[in-house]
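What you see is the complex with one protein chain gone and the rest in place.
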Amino acid sequence: MKLDVLYFAWLRERIGCARETVETEATTVSGLVEELRAREERYTLAFSDLASLRVAIDQELRDFDAPLDGAREIAFFPPMTGG
Amino acid sequence: MKLDVLYFAWLRERIGCARETVETEATTVSGLVEELRAREERYTLAFSDLASLRVAIDQELRDFDAPLDGAREIAFFPPMTGG
Amino acid sequence: MFDIRVQGAPFDYGHECARFAGGRSDTGAIVTFCGIVRGDGALETMEIEHYPGMTERALRQIAKEAARRWALGGIMIIHRFGQLVPGEQIMMVATASAHRADAFAAADFLMDYLKSRAPFWKKEMRKDGTSWVAAKASDEDALMRW
Partner (left out) sequence: MFDIRVQGAPFDYGHECARFAGGRSDTGAIVTFCGIVRGDGALETMEIEHYPGMTERALRQIAKEAARRWALGGIMIIHRFGQLVPGEQIMMVATASAHRADAFAAADFLMDYLKSRAPFWKKEMRKDGTSWVAAKASDEDALMRW
């Protein structure tokens, strides 16, 4: 399955890119995170503490155990600080 | 003792004046109200239900049992409806 | 700190908001409230009576109490009296604070107290007659929140 994966704020800076296309076998967000962590150290470091991250599937906030089926765009980012 | 007595809103309309000077022997607001009630029927009617009235002594909200000593201006009016 | 005005003339809500918020880099949160004469088809005019002297005094006391309770950088209160028609702006309050919770709480508090403790009375001239607006028990109850 091909996914657009987006990173924002300090996660974007640590990983060094804002958006990439990822080919994955994962069925959940957690599974995708495991695959990313296994890639390179910058991913391992960026995803070291999931409690400090949030995830959106197709622009809706979800939990890390949410299934990926049918998803097209996954975004990872720190807690929001708008307003 | 001479007092300026002011009336507002429907109380002003029922009594038929906005301000008058009153010569009184009363020592409390309640005493003053008793004297006014005894004057004429329009006062008796206007002051028939004290629960629906408020009083200010020298422009400060007070209770009906507040003493009058030193007071110069007593105002009677219905509950406020500003905003 | 306090800008309190009781006036017969209209005020310009947008202009007052801009002026109040302008040049503040110390207080990041502004809350404003504006009250408008609500029309219902039958209301022709609303007349607001007040107690000159006591009104300003009461508003100042309410503002002082708000400033004692919350960390505020500014308070504005404008209240009109006289004849108004539906759609006209009756009054406004504005609060400035470093924190949004304080700005919200203070504006809400000012409105609750202004409603039941500042000497204003509203009279409605309606198609079918005139009547004084009765105070609501809920407005008095609202004071117990604080």
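Side notes on the structure shown:
To keep things simple, chains are lettered A, B and C as they appear, and every chain counts its residues starting from 1.
We adopt the following convention: a contact is a pair of C-beta atoms (placed from the backbone, for glycine too) under 8 Å apart; a residue touches a chain by one contact, two chains touch by 3 or more.
On a predicted model such as this, the values are computed, not experimentally measured, just so you know.
Put simply, the missing chain touches A, C once the whole complex is considered.
One chain of the complex is left out; on chain C, the residues touching it are 12-19, 21, 23-39, 86-87, 89, 98, 100-101, 103-104, 107-108, 111, 142.
Across the interface with the omitted chain, chain A contributes residues 6, 8-10, 12, 56, 59-61, 75, 77-83.
The definition used in the following text is that only the chains that are shown with their structure count from here on.
Remark: chain A and chain B have CA centroids separated by 72 Å (rounded to whole angstrom).
Each chain gets a centre from the mean of its Cα atoms; for chain A and chain C, those two points are 48 Å apart. Multi-chain contact residues of chain A (touching two or more other chains) are absent.
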